[in-house]
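Left out: one protein chain. Kept in place: all the others.
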Amino acid sequence: MARQGISSREAQKVKNRLIKWTYLLLRIGFGSLLIYASIYKIGSPFEFAEAVENYRIFGTDLSLWTAVFIPYLEAIIGFALLSGLWSETVVLLNAVLMFLFLILVIQAYIRGLDIRCGCFFAEGESRIGLLKIFENVLFVVLSISLIKLNKIVKHS
Amino acid sequence: MNRFVQIGTILIASFVIGVAVNQINPHGIPLRLLCMSLSFGSHQKDYVETSVDSTLLLFFQGSGLFIDIRSEQDYNIDHIKGAVSIPFFELFRHPENFPKIDSTSTLIVYDYHLNSNRAFLSARFLANRGFKNVTVMRGGFIEWLDKGYPVERHKR
Partner (left out) sequence: MEGTVITDTIRFINTTSKEVIISYIRTSCGCSVADIDKNRIAPLDTAEIRVTIDTRGFRGTHRKDVKVAFADRNIGVKKFVYQFTTYRPMEHQPKYFYLKNIRVNPDTTITLVLRIINNQKKSLKIFNLHTNNKMVRVLPTEMEIKPERSKLLTINFTPVEKGLKIIYIWIETDIKTMQKIAVPFYTQIGE
């Protein structure tokens, strides 16, 4: 009986450790991703505004405002995720951002817009295609997992 | 701190930092331009739109100053004969560098693309600065080039 008790406690410890590490990994992963994504956009806001305009949802005017706002939102959320500050709020904002990006990408794909994603501005930056959509779906799923893990970690 | 207050703080901070950094950044989107894009203004346009063919008439008349708002790099490759290069963001960042010409002069603004919101924004900006005859060439430089109209090429 005692042996069974120990092993279930041990199993629980392993599970908690796994949750904690997965949570940390996702937080650092998303934090780094957002900061990385924001760097070029902060350095070249006009180019980013043009990329936003290419989604043909916003005109030049709103695209300019988006270019002034979004990169800094990404950076702040990124830093907050890395530091653990206001984690409950920040993981929620992160998920909302990922979801918004997914919607933008899907609508661009449906409308057949032949544009760059504008997500990372990195070498080999991909066009809007099924792979890009899959990538964004994955991010949404992971960001929702992060919210759930955050709840578990905060309550334990 | 309450969740909504945290969200509000992050959003407002992103916005304020974004506007401030862009104002400082020499390649940033200046506040002047952001404010202009906010002015929904009267329904009466302060500028006129012309087709490429009609603009060629203006070109032949020799009346008017052609303003190329594309990047300096694009301008240096080729541009409408006699046009002056004032890249879009330069116009807003350093309006004091705009050529000193009479406010009754005809200005013809063109961009690269077919439908350029940048050209419309630039035209509105120039009209706000007191220029009474501002024209936007619909169709852009690419249509001018395609029709074989006079261009000046960069001397290598």
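Every chain is named by a letter (A and B) in the order it is written, and numbering of its residues begins at 1.
Criterion: contacts are C-beta pairs under 8 Å (C-beta built on N, C-alpha and C of every residue); 3 or more make two chains touch, one makes a residue touch a chain.
Please read all numbers here as calculations on a predicted model, not as lab measurements.
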item: Touching the absent chain when the full complex is considered, from B:11, B:31, B:56 or B:84; value: B:56
item: Contact partner of the left-out chain, one of B:48, B:65 or B:145; value: B:145
item: Chain B residues that touch the omitted chain in the full complex; value: 53-54, 56-57, 60-61, 73-74, 77, 112, 142, 145-149
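To be clear about the criterion, only the chains that are shown with their structure count from here on.
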item: Approximate Å spacing (C-alpha centroids) for the pair chain A, chain B; value: 34
item: Residues of chain A defined as touching chain B within the complex; value: 42-46, 49, 53, 59-62, 64-65, 67-73, 75-77, 80, 86, 88-90, 92-93
item: Chain A-facing residues of chain B, complex; value: 1, 3, 6-7, 10-11, 13-15, 17-19, 21-22, 25, 27-29, 33-34, 37-38, 88-89, 117-118, 120-121
